[in-house]
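A single protein chain has been omitted; all remaining protein chains appear in their positions.
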Amino acid sequence: MTDLADLTLSEATSGLQGGEMTAVELLEAVHRRATMTEAQLHAYLNIDRPGAARAAVAADSALGNGAAVSKLTGIPVALKDNLVTRGLETTCSSKILAGYLPPYDATVVGRLREAGSVIVGKTNLDEFAMGSSTENSAYGTSRNPWDPDRVPGGSSGGSAAAVAVGSALAALGSDTGGSIRQPASLCGIVGMKPTYGLVSRYGLIAFASSLDQIGPLTRTVPDSVTVLEAIGGYDPADSTSHPGKVPDFRAGLGRGVAGVRIGVVSELSGEGIDPQVQAAVARMVTSLEGEGARVTELSLPSFEYALSAYYLIAPAECSANLARFDGVRYGLRRHGDTVEEMMANTRAEGFGPEVTRRILLGTYALSAGYYDAFYGQAQRVRTLILNDFDSAYGQVDVLVSPTSPTTAFEVGARATDPLAMYMSDVCTIPSNLSGHPAISVPVGLDDAGLPIGFQVMAPALGEEVLFQVAAEVERIAGFSDRPALANSRADI
Amino acid sequence: MPIDIDIAKVARLARLALSDEELDLYRAQCEVVLEHAALVQALPTEGVEPTSHPLRRTNAFREDVVTECLDTEEVLAQAPDRDGNYFLVPPILEEP
Partner (left out) sequence: MKFEPVIGIETHVELTTASKMFCGCPVEFGAPPNTNVCPVCLGLPGALPVVNHTAVEYAMKIGLGLRCEIAPHSVFSRKNYFYPDMPKNYQISQYDLPLCIDGHIDIETDEGSARIGITRVHMEEDTGKSTHLGTGGRISAGSQTLLDFNRAGVPLMEIVSEPDLRSAVQARVYAEEVRGVVKRLGVSDVKLEEGSMRFDANISLRPEGASTFGTKVEVKNMNSLRSVQRALEHEIERQAAVLEAGEEVVQETRHWNEEDGTTAAMRSKEEAFDYRYFPEPDLVPVAVDEAWCSEVASGLPELPAQARERYRAQGLEPTTAGLLSRDVDLGRVFEDAVGAGADARTVANWLTGEVTAWLRKESRLLPDSHLDGAALAELEAMVGAGDVSATAAKDVLAGVLSGEGRPAEVAESRDLIQVSDSASLEPAVDAVLAANSDAFEKLKSGDEKVMGFLIGQVMRSTGGKADPAAVTRIIKERAG
């Protein structure tokens, strides 16, 4: 008898709508799994038992009396704690927002609620989404369910860990430089970043506005499609929201890859990639070819500069986005004899080292005399990256690479070396700069039993072919392993 | 290309009250990152337009209609310091 917490979202939807179980039962299973795993995992900052219980009861009522239901009705979903939730503490894993109660819901949260989902709670992240390991959280590091001495990745580490272990059936994260895909890869689940503008950012506490996107973390590719269908689509409250028709995400599922042209990015293979990761990715590429895909190797030379451009653009935008945290209207306030002192003391104490570092970097990159050489140049390099992508998509339908150069690293291994940490994002960053969609699919484990993620990238609004190829990768990989923690018994 | 940052000035601009040790540490770390980031300067970009938005959209507008405001009490309840329905802050040193 399957523990309900081990169901995929699609299986749970069937079960709920078929009357085989109730939303309350499902939630109880998820809560039990959380109870068993949280001490080790610390995926959550806040499990909202009363709120979730109310939503589960309401879902059962809708399911029971034939009211209109969606695929998400009754499904327990976790939210990264940089998404504002009305009346529910939202901290961005920062001291500066300790105790902050937003007076409104993010648009995506509203859509999930309307779809009848059950919000389990808020998950841990690197402070203000800045990081690749969740070690930058002011409230403790989350752990990788495959090996608790290792990081789950970041910045959406809590969301990834929760889905991997079954203390949520799906989660929302945010991806600015890889923060959904890289933790999904390290935790052996599916993580997807949509085309920029497909999912409303209203209510996502901004890190880098021209790069941030909200996306799903799920156990399977079809689950990812389901969540995206619920949260995606035009929002007039977000000026950067795509106003046109939304792609049919689901249309390519099951179509296979016969005739699909796949480009392997040469800059993202070989040197700098762990050999086992490289080998797993190469094996999958060969398998895809075997299923009828036409594979070529492509060079996108500007990718060499993507990391550098990102570490000018993202800090610059974040230095302005985080200026609002000043102790005046909400959050932490520290004493100052003058308001200037109060702000400076509040921010110095409220922000952790990574956030402080990026604010300083960003402020410098924008300052008088440096703008053109740094921020200005980075935005021009961004155009070159877009041009390389456009030219590549003239020859292929999708691009592929590893999601992360390595599998999960040990807690503390990169914490003191910012540059080494930043290198975790070298494969994921280009599609943030371009605004293109990308997805990570687990394809196997390395010798240490740690998951390896395979990344597929597609052109803007190319979610249909993206999910089509991702689904095939998933089918070929047949990855059904679960982390040890998911199987732990209640013997604590 | 070695980069020399006036970190104290940057910290003032960003309203961050950091100690001298912290300033030294951050300066060193930022300089390392910036040297790496400055690699972008190696790419020739004459005639290349900068990309501020991946989305090529223009004219995202809303109609000039009044919508519901927040409840004043809910807003002020989050204030670290208040005086009635005003936010309260310490004395301001400089005018902009």
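Order of writing sets the chain letters: A and B. Residues in each chain are counted from 1.
Note that a contact is a pair of C-beta atoms (placed from the backbone, for glycine too) under 8 Å apart; a residue touches a chain by one contact, two chains touch by 3 or more.
Remember, it's a predicted structure, so these values are computed and weren't measured experimentally.
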{"item": "Contact residue for the chain not shown (choose from A:M343, A:V396 or A:L433)", "value": "A:M343"}
{"item": "Chain not shown: contacting residue from A:N46, A:S70, A:T90 or A:Q468", "value": "A:T90"}
{"item": "Residue in contact with the excluded chain [from A:R201, A:R219 or A:R334]", "value": "A:R201"}
{"item": "Which of B:E21, B:E46 or B:E94 contacts the chain that the document leaves out", "value": "B:E94"}
{"item": "Contact footprint on chain B, counting only the chain that is left out", "value": "9, 13, 15, 52-53, 55, 57-70, 72, 75-76, 83-96"}
{"item": "Residues of chain A (touch criterion as defined above) contacting the omitted chain", "value": "83-84, 90, 92, 97, 100, 102-104, 106, 201-206, 208-210, 236-240, 316-317, 319-320, 323-326, 328-330, 339-340, 343, 363, 366-368, 371, 375"}
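By definition in this document, only the chains that are shown with their structure count from here on.
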{"item": "Cα-centroid distance, chain A relative to chain B, in whole angstrom", "value": "23"}
{"item": "Partner chain A, residues of chain B touching it in the complex", "value": "5, 7, 10-18, 26, 29-30, 32-34, 36-43, 45, 48-55, 57, 60, 62, 70-71, 74-75, 77-81, 87, 89-94"}
{"item": "In the complex, chain A residues that touch chain B", "value": "100-101, 103-104, 196-197, 210, 236, 239-243, 302, 305, 307-309, 311-312, 319, 323, 326-333, 336-345, 347-348, 351, 356-357, 359-361, 363-365, 367, 373-374, 376-384, 386, 418-419, 422, 433-436, 460"}
